[in-house]
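Removed: one protein chain of the complex. Kept in place: all other protein chains.
All chains are identified by letter, namely A and B, in their written order; residue positions are counted from 1 within each chain.
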Amino acid sequence: MFEKALKGNNNYWIWLGFLATFMAIGALCYIRQYMYGLGLTGMSRDVSWGLYISNFTFLVGVAAGGVMLVLPYYVHNYKVFGRITILGEFLAISAIIMCLLFIVADLGQPTRMLNVVFHPTPNSMLFYDMIVLNGYLFLNILCGWVILTAERKQIHPPKWIYFFVYLSIPFAISIHTVTAMLYCGLPGRHFWLSAIIAPRFLASAFAAGPALIVLVSLILKRVAHFDAGREATDKMVTIILYAALINAFFVMLEFFVGYYSQIPGHMHTLQYLFFGLEHHGHVYNNLVPFMWGFVVLTLTGYTLMAIPQTRRNDFWLAIGSASMFIGLWLDKGIGFVLAGFLPTPLEEIVEYYPTLNEIMITIAVWCTGFFILTVLYKIAVGVEHEVEA
Amino acid sequence: MYDSGKIIPGLIIFVLLITFPIWYNHGDAGEVPKTEMPKYNRLCVLPLEEIRPNHMKMLNQWRDEVLRDEDRSFIAVEGKMYQKSLQNTCMECHVSKKKFCDECHTYAAVTPYCWDCHLAPVE
Partner (left out) sequence: MDKQRREFLKIAGISTLAGLGAPAVVDRLVSGTTPLTAAASAEKGSSGHGAMETPAGHGQEAVPTGKQYGMVIDVRKFIAQRGLAEECIRACNQVHNIPQFPDRKDEIKWIWLTGYENAFPDNSHHHLNEEMERNQVLVLCNHCANPPCVRACPTKATFKDKHGVVAMDYHRCIGCRFCMAACPYGSRSFNWLDPRDPKGGLDVKNINRLFPTRMRGVVEKCNFCVERLGRGEQPACVAAASRSQGMFFGDLNDPNSEIRQVLKQNYTVQRKPSLGTKPSVFYII
């Protein structure tokens, strides 16, 4: 089926060339980092995870979000999602690949990566993260490919594949749960030490993943004559709205617990994120614009998707889903991880400034993901067109 | 065969490429480094025929025993006691990293990362 990805119009090739350019720049930046060390990044002893891990965390959610298409279609036999379920599975593949790339970019000794397998350590959450992420990647490649092949041949997919399809559902939940457990089980990091992190992660994932699919399907409608269908889009929007609402509810609960209990550890990080935190006469507020960006963008997205007039308009729907996606990225892909380190265990505030090299690597990983996504969607849409023809 | 005009030259190029090191060196393995014993101490913790092929395994074992199992017991060789240490035992006799490590490692094209942390004797 790969041949479908090798034939495309000019725009297709220009887009891939554009992505490949950034991938190449990022690869050079990574070589620099590999030769010189992570000292090339802005991370420090105090904020020891930066853009790589924060984007990793967000993208695990995007990958898990694909299940919001798989679950209604396969479990509830919701036929309307039939055409787009494959989009969810292929999105999961590219998102997981981005996750793995971010992890590798973040390792101090990437050549020793396999030590996680050679010295398996079941008490480490990273061990489980490795298992579920790779498992979910494998399941999505398997299910996506087998089902697409069957569709192309216009036959029913083999019965055994449904076992793996159903298995992929708990895996989707578990990838994001385990990723949340990386954070929420650490003593002394009060902002992360909250039992609501895993459900909050899932809620924002189930909004962010489908929001990206809505956006991409609107683009596919214009550039590839692939229409997801009004009913399917509407249903996805409903899922996004509920998930975003639950996410907002969870965020407000965090605020309540922090500010009503007045326990400094539970309050300080939220204060730092949304209003700026005063410390020894200096107000630290680097992340405040990002967090209000999160509030404004998700509210905008919510409004545009909730009002029928704007939802039915492709342009406004695209704007709405894009702002929802970016808003949720600001929350989980920037704020959540970076602010969790502050105040430091020694009650200091040290702000993190990513370096250009680090930003270019981050952009390159995103571009790699979108490159893979483009190729996979090209194949999926090509097969759809072939079947229809 | 379809496309044999493309496949066969492609295969030939592939084989040539992966055998590049062999034909570039004319099938010659290069000059084997001449080994030399340390000058003032001829006793090693293991006999020559064991230490030469197996020193890396022994060093890994020492490392795990000392670092992970807190087993810092000494090695006795003909009545003399030796600490299990690359930096503080081996290199006491093998006084030159260039001579006793690099020469063979370069020939065998291996780059162990010992010296990223451990200190080689001053030469």
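Annotations
Methods note: a residue touches a chain if its C-beta (ideal position, glycine included) is under 8 Å from a C-beta of that chain, and two chains touch if they have at least 3 such contacts.
Only a predicted model underlies this, so the values are computations on that prediction, with no experimental measurement involved.
By the touch rule given at the top, the unshown chain touches A, B in the complete complex.
Of the listed positions B:Ile18, B:Val32, B:Met81 or B:Cys117, the one in contact with the omitted chain in the full complex is B:Cys117.
If you put the hidden chain back, the residue from A:Gly26, A:Gly42, A:Gly369 or A:Gly382 that touches it is A:Gly42. Remark: the omitted chain is touched by one listed residue; of A:Asn9, A:Asn77, A:Gln109 or A:Gln262 this is A:Gln109. Among A:Ile25, A:Leu100 or A:Leu126, only A:Leu126 touches the chain left out of the display.
Within the complete assembly, residues 63, 66-70, 72, 87-88, 113, 116-119, 122 of chain B touch the chain that is not shown.
The chain not displayed touches chain A at residues 36-39, 41-46, 48-49, 103, 106-110, 112-113, 115-128, 130-132, 170, 174, 182-183, 186-189, 340-341, 344-348, 350.
As a working rule, only the chains that are shown with their structure count from here on.
Here the spacing of chain A and chain B, counted between their Cα centres, is 44 Å.
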